[in-house]
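My questions will all concern the structure given below.
A single protein chain has been omitted; all remaining protein chains appear in their positions.
Per-chain numbering from 1; labels A, B and C assigned in written order.
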Amino acid sequence: MSAADTQLAAGDPPKHYLNNGLTIRSWLLSVDHKRIAILYLISLTIFFLLGGAAAALFRMDLVTPEADVLQSETYNKLFTMHGIVMIFFFLVPSIPAVMGNFLVPVMIGAKDVAFPRLNLLSWYVFMTGGLIALGAIIMGGVDTGWTFYTPYSSMYANSHVILAVAGAFIAGFSSIMTGLNFIVTIQKMRAPGLTWFRLPLFIWAMYATSLVVILGTPVVAITLVMIFVERFFGFGIFDPALGGDPVLFQHLFWFYSHPAVYIMILPSMGVVSEIISCFSRRRLYGYTFVAFSSLAIAVIGFFVWGHHMFVSSQSVYAGLVFSFLTFFVAIPTAIKMLNWVMTMYKGSVSFETPMLYAYGFLGLFVIGGLTGLFLSTMATDIHLHDTYFVVAHFHYVMVGGGVMGFLGALHFWWPKIIGKLYPEGWAKFAAIVIFIGFNLTFMPQFQMGYHGMPRRYHTYAEEFQVFHVMSTAGATVLGAGYLIMAAYLFWSLFKGKKASANPWDARGLEWETASPPPTENFLETPKVTQDAYAYDMPSVTCPPGAKSEAERV
Amino acid sequence: MNSVYSLLPEQASTVAGQVDAIYLFLVAISVFFTLLLAGLVLVFGIKYRRREGAPAPERPHEDSSLELIGGGILLVLVLVLFGWGAKVFFHSTRPPADAMEILVTGKQWMWKLQHPQGKREINTLHIPAGRPIQLTMTSEDVIHSFFIPAFRVKQDVLPGRYTRLWFEATKPGKYRLFCTEYCGTEHSMMGGWVNVLTPADYERWLVDSGGAAVASETPVQAGERLFTQLGCQTCHNPGSGQLGPHLAGVYGHTVKLADGTEVVADDEYLRESILNSQAKIVAGFQPVMPVFKGIVNEDQLLQLIAYIKSLSGGASN
Amino acid sequence: MSSHSNAHVAHHFENAEQQRQSAQLGMWIFLVTEVMFFGGLFAAYTIYRSLYPEAWVVGSHLLSIKLGGFNTAVLLASSLTMAMAVHAAQTDKQKASANWIILTMLLGFVFLGVKVVEYAGKIDHHLVPGPHFFVDPMAELAKLEAAGIQVGQHLRHAFEGANPNHIQLFYSLYFAMTGMHAVHMIIGAGIMLWLLVNTRKGVYSSQYFNPVEVSGLYWHFVDIVWIFLFPMLYLIGRH
Partner (left out) sequence: MSDHHVIPVRVYLTIISILMVLTVVTVWVAFLDFGFLNTVIAVGIACIKALLVVMYFMHLKYSARVLWLYAGAGAVFFVIMMALMLSDYRSREWFPAPAAWEVTTTAPATSAPH
């Protein structure tokens, strides 16, 4: 292979994907899914910091009812940036592109994803989209909100809508490439003996997520093209003056953007299934239900987008249909909750950091899910639509669900990915700080919302100030939690204790190879002989060290 | 006024109580399930915590009864919610026939309001309590949304279309009015107050602070004036050549078109027929009417439509 | 790297069959995304057509069935030549395969050439949406009658009732849909060029022709899009 491995003499550390080639080129041109996952991890961290910084700025501004810190225009650009960056450049790719890329091939015993070069291309496409979107921000920003509603975005906004739209459009193709890769990989490259019902639930979740990605993303892509055409060429597609219907834009937009919520949450559900099973030392309760509920959520998720449009002047009868269908998403979701809780029943529960995040996920996601009922019930949604209640609800789902899942995954598989252990005490502390900070930030927003505080407001009625102050205080705590986490994870890269192949004594193929795994994951293709989560059986992991001896051959 | 610390905000319309009832039911459900989950998770976490030397837990039985029972209960619950929510929703979106109509035009970043008696306001809406009010709304530019939290009502306001919102205020007072669809730089400044007055106060207010002469002209009168100024009456008047259909009694009724189809002459139809007269030709007439697009603005359109509506009388449907 | 008996099998696949199935599935999934991509446009088309049927009738009357029909035949023929290229590659007739690929590419260019002629005509007639867009349905009706075409009752009403603004919407969608299709054709032609180079180099054989096969799938899909575009844009309300 490269010069790097000839340099490894007999006494050197074992060869794995991290030290197989040390040049920048060997990273930027790597088609190894694990290295691409690391590239994604680094880029997503940067985007998360940017999106978080935007939120920090406008949360600071919202401490007082009058516009004290920022101009209205700046405020609008900041919340738009927060939305675009966090959704298109952090949440949508978060678990799939980082954890999925790293784990899908390893968990199914494959050497790589089905199309490794496409995988690398997806990262470049993602970065291109990201840089174009950043370009829009640097050149002066975008002020349409991440939803790009017409005719504001297409005719009235005087900001860099075209660039932002182009960035989101391009990033969409990167998720399509990842989704396509996962489906083919899971469908065609499973190790011998790894039947569908022996797959870890994370794989089921990734499969369902990929379905949503490939069916939904193209629709938002063409919708963004229509905005582009309207702004750039002056073709009126949604222009009311020509008889065009701005509500049609909303239909097309939400056809993707509602299912996009499931792109963010389904992977987290997969992660939580893995973690709860591992730290309860018990096979997940109702494996089949959890597996199929992922698919059910993915499919039903496409029938419900109209609940974003109850007050948009959509036909009330269509609203009725959408409201009805929306309630059916609640059922598979609730069944998953039941299964997770029942897994702990008669288990052997311990509370390492990943489990704390799983607990956090359960607590926050149940609130996110239940407040979803308020918004699918038509009468209450009329009042709550576009208020802070909605803001709080989707943060509970996307941060309480999506991000908590991502952080749980990061802590659960960190020893596998990096080969080092993070300091457990600090990690537990940060997890608790994040949980408290999050609730303090968003719980007051439910109350504000029901009392009528509209979202995307730069200045606001003075009676809401106390809640905004609480929210900002909470955001500070939340931010501190994230920073502590970033610090100890960074520290562990260099100073962390070396991790064994299976530090949690977990089950699953990824724990049967070395930490970090060798370049093609397994020295020989594993054969699977038992169900997932066989915690009642002894682990089949070779003792640490045995593999690394073999690797030198 | 209820403080922001109380569970419910001020209830000041007839639907507010109905919406709040659902809200309280939902809050109860949410608290119950959140506590149930938290309780189970904590109890299981403590009771079944890891103990040294304990045997590995058994595999769970693959038995779907728990999922089916849970799913069934939930199904019933969500169907109740759906039905209840839809019922209140339909009530809150269907204006009663005797509602007083107020014309609303949204533009970046203000609300322009006009009362049936002609009085105009900006960003502050005076209405009488105890009387159903219907807002007929349109936008001059982007999408806005008309939101009065104390009334629990909200409706997007679209360019090129009319949307409707109705409510009946129950008690006099001053309530906040917001725009809740992001509409650009000063979105957060696009709001004001709804002043609910007693019917007597409202009558007094209409007369008392009535300012300039134009303001005393009702939308119907303004529409009538425009009707004459624009020369509409030369064709749409039974006395003259009858080049255009007679408009009395048209509103709210079915009109037969030249291509054999039928439409109901509602606001949208009248709007289209004024702006682009060629679109839907009434059976038996020639497409000779000029196009008024660019000649009349949104306010004038509302007035013209108000006038045509008035020709049909209040009780025509 | 481990050695495989078949040099064409990439390192991460177990065998050629797994690789072939993966390539096929991958392309089909990509085509699903394409269906949804064009689906957004088709949805916009259908909804506006249901709102403004007259404008759609007039809009389609201003398009040339001759050019559109000719292009349909050209694309169908190119699908045949593409299928033949795959067939030839599959049966180890690489020289024939190269020729079929060239023919496919040429037919693609014929299609694009005709499209350019059509677009130029639309520009001449001010039918490109935007500030210069202009259409007078009554004048167009007069032209139809002058050309000796029998104008039925329905058609006359459509022309009388059509709003020029709505016709502009039709043309916005016409250009968006055919433009997106043309972009796919251009990409397809690029793929053909790449296949041609590799075929000439002797990369493909009956043992390994995945790229020819999956590129064929893509080409056929682009053909299918046109199969729908032609009647929907050119043939509405001709009676």
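What to note about this one:
By definition in this document, contacts are C-beta pairs under 8 Å (C-beta built on N, C-alpha and C of every residue); 3 or more make two chains touch, one makes a residue touch a chain.
These figures come from a predicted structure and were not determined experimentally.
From the set C:Leu67, C:Ala83, C:Ala182 or C:Val203, the residue in touch with the chain omitted from the display is C:Ala83, counting the whole complex.
In the complete complex, the hidden chain is touched by one of B:Val220, B:Ala258 or B:Leu301, namely B:Val220.
Chain A residues in contact with the hidden partner, per the touch definition given at the top, are 187, 211, 215, 219, 247-248, 251, 255, 302-303, 305-306, 314-318, 321-322. Chain C residues in contact with the hidden partner, per the touch definition given at the top, are 16-17, 20-21, 24-25, 28-29, 31-32, 35-36, 39, 42-43, 46-47, 50-51, 65, 69, 72-73, 76-77, 79-80, 82-84, 87, 90-91, 152, 154, 206-207, 216-217, 220-221, 223-224, 227-228, 230-232, 235-239.
Definition applied: only the chains that are shown with their structure count from here on.
Averaged C-alpha coordinates give centres for chain B and chain C that are 44 Å from one another. Multi-chain contact residues of chain C, defined as those touching 2 or more other chains: 163, 165.
For chain A, the set of residues touching two or more other chains reads 241, 243. Chain contact summary for the complex, chain A toward chain B: residues 72-73, 76, 143-145, 147, 149, 151-152, 155-157, 240-241, 243, 246-247, 280-289, 310-313, 316, 319-320, 323-324, 327-328, 330-331, 334-335, 337-339, 341-351, 359, 362-363, 366-367, 370-371, 373-374, 376-383, 385-387, 447-448, 450-452, 454-461, 463-464, 466-467, 535-536. On the chain B side of its complex with chain C, the touching residues are 257-260, 276, 278-281, 287.
Within the complex formed with chain C, the residues of chain A that make contact are 1, 110-116, 176, 180-181, 183-184, 187-189, 214-219, 221-223, 225-226, 229-230, 233-237, 241-245, 248, 251-252, 255, 520, 525.
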